[in-house]
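The block underneath contains the structure these notes are about, expressed in C-alpha cells.
Of the protein chains in this complex, all but one are displayed in their positions.
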Amino acid sequence: MSTTVTEAQTEEMTYAQAINRALAEEMRRDDRVWMMGQDIGAMGGVFGVTRGLLEEFGERRVRDTAIVETFIVGGAAGAAMTGTIPVVELQFADFLFIAGDEVLNKLAKWRYMHGGQLELPAVVRAPMGLVGGVGAEHSQCPEAMLLNAPGLKIVLPATPADAKGLLKTAIRDRNPVIFLEHKGLYRVKGEVPVDEDFTVAFGQAAVRREGNDLTIIATAMMVGRSLEAAERLALDGIDVEVVDPRTLVPFDMETIATSVEKTSKVMVVHEAPKTGGAGGEIAARIQEELFFHLDGPVVRIAGADTPIPQHPVLEQLVIPSVEAIEQAARELNAL
Amino acid sequence: MSTTVTEAQTEEMTYAQAINRALAEEMRRDDRVWMMGQDIGAMGGVFGVTRGLLEEFGERRVRDTAIVETFIVGGAAGAAMTGTIPVVELQFADFLFIAGDEVLNKLAKWRYMHGGQLELPAVVRAPMGLVGGVGAEHSQCPEAMLLNAPGLKIVLPATPADAKGLLKTAIRDRNPVIFLEHKGLYRVKGEVPVDEDFTVAFGQAAVRREGNDLTIIATAMMVGRSLEAAERLALDGIDVEVVDPRTLVPFDMETIATSVEKTSKVMVVHEAPKTGGAGGEIAARIQEELFFHLDGPVVRIAGADTPIPQHPVLEQLVIPSVEAIEQAARELNAL
Amino acid sequence: MTDTDNLVLEIYRNVARIRAAELFLQTYIEEHGFGGFWHPGLGQEGLQAGAVQALRRSDYLFQAHRGLGYALSKGLSFERIFADLLGKTTGTVGGKGGGTVHFVDPALGILGQGGTLGSNFPLGVGAALSAQILGEDRVVAIFFGEGAAARGTLYEAALQAGVWKLPVVFVCENNGWAISAPFERHSPTKNVADRAAAFGFPGIVVDGQDAVAVHAAMSEAVERARGGQGPSLIEAMTLRLRGHYEGDRQRYRDDEGALDPVRSRDPVDVLRTRLDAEQYEPIDRAADEEVEAAFALALAAPDAGPEVAFKDVWAE
Partner (left out) sequence: MTDTDNLVLEIYRNVARIRAAELFLQTYIEEHGFGGFWHPGLGQEGLQAGAVQALRRSDYLFQAHRGLGYALSKGLSFERIFADLLGKTTGTVGGKGGGTVHFVDPALGILGQGGTLGSNFPLGVGAALSAQILGEDRVVAIFFGEGAAARGTLYEAALQAGVWKLPVVFVCENNGWAISAPFERHSPTKNVADRAAAFGFPGIVVDGQDAVAVHAAMSEAVERARGGQGPSLIEAMTLRLRGHYEGDRQRYRDDEGALDPVRSRDPVDVLRTRLDAEQYEPIDRAADEEVEAAFALALAAPDAGPEVAFKDVWAE
C-alpha cells in the first residue's frame, strides 16, 4: 500500500523518534529545509521530538522563536514563497487557531489566488489529541476545522513508520501540509524503515487489518483502539477490517470503496467531537458514492460534543474507548 | 414553525434593515446590550447595517474599534463574563480566523472549562458569502469550521424576518452565538414582523416550501436558489420540499426527519466548499438516523473545492447555481 | 502598629501561605505525581501577593499559570484550590479541575487564566470595558509572563485599552525564562515595560522580589486606573527558581550557578527584614498548618463523577 522504496531494513523506535529521524534526513538531503518553533532548539521541543537537531544543523536552520504563533505560521508562508522549505512547530495543535488567518487564508489560498505564481511548500507540525490532564485548550484534534479550506493537505500519522514516511513526503510536497502528530502516540514504538528514500505517499490509505464482516475507518490514536476492538471481536468470529486513511486531503476513496464493497458495513472512528467532525465528511462521501453497497448506515463513533475536560481521568470519557468501538461494531454487525 | 408572538403586523424591509431593527429593539429593551466593531458608528457599518445606532445609543454603547479583531472577539468574551451582552461585528466572516483562538478556545469553551461558573452571552455578527469581486479572503462561508467546537451556537438567517427574529434570540441567549449574515442577502426585501416581542427560536427549522417528492435542505443564500429550482421543477411535476435549518447548532433533526420520512430523497445545498462542509455533517446524520427511510444517498450540492476566485464573474462558478440544484434534484428524483 | 506595618504583615501572611503551599505541593507531586503540568511559582510569591494586595475584592483578576499565589491572594481558600488541583467536586470548577487547573470565582473577582498564553489580554480588557459601560468602579489586573508578552493579543488589547483609557493594570512577571527561552535572547527590548510606550501608557519596572515595592507600584497603577487615567504596565523582575513545570529537568538551562543575585533573592527573606521573628514565626506555623488541614479536607472530598464530563457546555 505504501510507496515504500525499501522496507527491508527497519529499526524499532518511537513515533517521536521517527519524526526526529524524518526531520534530520530531510534537512541533510535538502539545504532549503529549516525549522522554527518554541523550544525546539536547546530543549529539543516540549515533547522531545526535535532533540539533537540544533546540534547537527545549527542556529541558522533550527530556530527558537518567541511566543508568536502568527509569525511562526505566517513567517513560514512568506519563507515558503521565497525559496525555502520551512517545517515549523506549534507547541499544541490548538494554537492553529491563533494563527487561523495564516493557516486558512494564507497557506491554503495564496497559490490559488495568485494563479499559481506563488508556491507554499511549508509544513506545520502540530501535536494534537489527549495526553493527560492538559485540558480543553491543549487537547483538541483540529482536522475537521481545516478540512473545509481547500489548499491544505492534512496528514494524520498513526504509527512510527507512517510518522516518518509521511513527514518526509510532507517536506517534499510543493503544497502546504498540516502535519498532525498525536501526542498520545509519541512514545508508542514500532518498526521503522531506515532507508533514507523510504516515504509514504499521500492519498494512500493503509489497511491495518483485513477482515470481511465490517470496515472500521479510523485515524490517529483511534487506529490502535480500533485494532484492539477488532481483536476482541475476532474472538467472537466477527472479522473486522481496519482502514487508516493516513491523509484526509488527499483522500483515498478507492481503498475505502474496495473495503466497503466487501463488507457492506462501515464505521468511522475519530477522537474529535462527533458534530462537525471529519467523520461526517467521510460518512457522507461513502453513502454518496456507495449507497447501494451498504447494508446499513455509516456509523460514526467519535468524541462527545463537549470540550475536553481538564481532569486526566474524565478526559477519557469524552473520546471513544476500545469498549465503545467494540460495542458499536457488534451492533452494526448485527444489522 | 417559528415561535412568533405576533406576526400580525409586518413591514417590508431589507435583510440589513431587519438586522438593524433587531439591534435597536434589543438595545432599547436591555441596557446591558452594547456593540463594537470597525466603522459601525458614524459610518453605520461598511454594509450599512448599523446606521443610526450611534445616534440613538451614543458612544458608550456603540463603539468603533481599531483594526483589532482579537480584541473585538476576545474583549466581547471578557465583557460577556462580567455582566454585559456584547454584540460585536467583524467586517467579514473570514476574519473569524484572525480571532480563531478567541472564538474557538474562549467563547466556545470557557463556560464548560469553568464548570458553568462563567457565562458568555456574546453575539459575534459576521457577514459571509459571495457579494461580488471581493475574493478568497472576503467571501467565505465559515460555518463548518465552527461546527466542531461544541459550545457555539451557529445561526444562518436566510430571510429578513428570520434575520430579525434570530438575532433577537441570539442576543437573549445566554450562550455565545456566531451570527452569520449573508452579504448577498443584505438588500433582499421581505415582510418582517414589527412586534418587539417577535423572535425566532433556535433549533426550529423552517419548511420554506412543502413538497412530497424530494427534500432539499439549504442554508443562507442557497435557500432562495433552492426555492427557485423548486419552482422550475414544479413545472415538470416534481414536488420539492425546501427546509431551512436556520441554526446548525442547535439542529432541528425532527423537522428534517418528518420531511425525509415523507419524501425519502434528500439533497443538502450550501455555498461553502463540499469537502468538510456542513453538508457532510447533515448528510451523515440523516443517513445515520434515517437510513432505512432513504431511497438513495443524501446528495450534497455545494461549493467547489477551491478558494473563491476574485473575479466577480468566475466566483459564481464555484458555488451552486439554480441550474445545478435543479439538475441534481432531477437526477435524484429519477432514482 | 502603623498602617505600613499592618500592610507588611498582611502581605507577609499571603507570601508565607503561598510559600507553604508551594513547598507542600513540590513534595506531594514528587511522591504522588500529577496529571497534567504543575507550574511552580516558587520565588514569585512576593510579587504575586504584593500586587494582588493592591486590588479590592470587587476588582477583577485574570491570573497566569505560574502557581496559586494570585487566586489565594484574591481570597480563594486553600481548600478549594487544592480541591481543584485534585479534581474534586468541591473545587471552583465543580470537578473539572485536575491537571493544569483553571481557578475561577466570580464572587471573588477571579476570572480565570487563558490556557493559550496571551488570551488573557483581550478577555481582561473586555472585562474592564464592561465595567466602564456599566459605570462600575472596578479595576482589572492581568498577569502574564515575559514570554507571553510577545503575543499580538497584548498589542491589540493594550492599544484599545490605551485609546479608551480603560481601568486595567498589565502585570508582567519577568522571571527570565519562557520554558527554555531566556528573555534576553528573545526580546528586542531590554524590558517588557519599554513596550508600553507603544500603547500610550506608562510602563514601570519594579523589583519583583520586594513585595512591598511591588505593592506600591501596583497601588499607584490601580489608583490611576480607578481615576480614569487609563492602563499601566508593571514589570516585576523576578526569577524562575525551578523548572517550567514540576519535573522539568532544565537541561537547556545555562544560568545555573550564575543566578542574578538581585532577581534570585528570596521574597520571603526580603519581607522578613521588615519584621521581627516574633511576627513571622507564628504566621509561618499557621500557614503550614492551614495548608495541611486544607489539603486533608480537599483529599477527603468527593472525586468528580463521570457526569461532570458531560455537563456545563450550555447555559439553558
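First chain written, first letter: the chains are A, B and C, and each begins at residue 1.
In this section, contacts are C-beta pairs under 8 Å (C-beta built on N, C-alpha and C of every residue); 3 or more make two chains touch, one makes a residue touch a chain.
Every value quoted in this text rests on a predicted model; they were computed, and no experiment measured them.
Indicate each shown chain that the hidden chain touches within the full complex.
Hidden chain contacts in the full assembly come out as A, B, C.
In the full complex, which of A:I19, A:L53 or A:A79 touches the chain missing from this view?
In the complete complex, the chain left out is touched by residue A:A79.
Just name the one of B:R28, B:R60, B:K189 or B:H311 that touches the chain not displayed here.
Candidates B:R28, B:R60, B:K189 or B:H311; residue touching the omitted chain: B:H311.
What chain B residues would touch the chain not displayed?
Where chain B meets the chain not shown: residues 38-39, 41-43, 46, 64-70, 94-95, 98, 132-138, 304-307, 309-315, 317-318.
Touching the hidden chain in the full complex, which residues of chain A are there? Just list them.
32, 34, 60-61, 63, 65-66, 68-71, 73-84, 86, 101-102, 105-106, 110-119, 121, 150-151, 174-175
Spell out the interface residues on chain C facing the chain that's missing from view.
Listed in rising order, the touching residues are 150-156, 159, 162-163, 185-189, 194-195, 197-201.
Basically, only the chains that are shown with their structure count from here on.
Where the centre means the average of the CA atoms, what chain is farthest from chain C?
It is B.
Report, in whole Å, the distance between the mean C-alpha point of chain A and the mean C-alpha point of chain C.
Here chain A and chain C have centroids separated by 36 Å.
Using Cα averages as centroids, what's the distance between chain A and chain B in whole Å?
31
Between chain B and chain C, what's the gap in Å when you average each chain's C-alpha atoms?
40
Multi-chain contacts only, two chains or more: what residues does chain B have there?
Within chain B, the residues that touch at least two other chains are 101, 105, 112-113, 150-151.
Among the residues of chain C, which ones contact at least 2 other chains?
Residues 93, 95-96, 102, 114-116, 152, 308, 313 of chain C each touch two or more of the other chains.
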